[in-house]
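Single-structure report; data block below.
Here the complex is missing a single protein chain, while all its other protein chains stay put.
Now for subunit A:
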């Protein structure tokens, strides 16, 4: 460390031009950068890309050139890692006490949190497109190498629904992370959710009905098969309200009121 005295050249109390508040897009850029400027962030991003590509390639080799089946495999990795990405994004500032600096720089906490949520949601879309690209390439190559006809069964609607489902799992992670402000707790809830609903669904008719309306993984499934009925839509809406909208609202309220220490 250099110990020499540095001449002070600061400008004292010079007035700052009006309109110095950070525009929203600047906050989004800062929050996007925070996702990849630490080693742990980079590892998670690499894992997301690596697991997606690896699972698509492996499945393609095993089942042959069937595009939709190959693409669907990527959903397993994405379904696990994307909620974690969402959770870590919104809990990191509390874990690492960086909220002290972040909310001193921008006291409008609601804007910061909104800016924080956008990059992971965009990442879910990007990861879905990456999986699609990998699935198309694998399908073409496997068909070419094995001299068998490729099955192109990915309709635009299916792709849209599948991407939407991936966005929903990130949103669930963001919502639970914001509500609980604690990464391990939120991850446990995310992981335990499907197990719990499996048990609830076996608790007689009322349990089955409950799981049918509140198990987000189950209600989002028709999205990816593009055969959504009105009833499916209603069930999806209810589970999204329960797992995403409500915890997000409660979490935002908590963050805005919370004492930052």
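The rule is short, and it goes like this: a residue touches a chain if its C-beta (ideal position, glycine included) is under 8 Å from a C-beta of that chain, and two chains touch if they have at least 3 such contacts; residues count from 1.
Going forward, contacts and distances are computed from a predicted model.
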UniProt protein name of the chain not shown, from "NADH dehydrogenase", "ABC transporter ATP-binding protein", "Octopine transport system permease protein OccM" or "RsbT antagonist protein RsbS": "ABC transporter ATP-binding protein"
Residues belonging to subunit A that touch the chain removed from view: 1-14, 16, 18-22, 26-27, 29-30, 33-34, 37-41, 92, 96-98, 100-101, 103-108, 257, 259-261
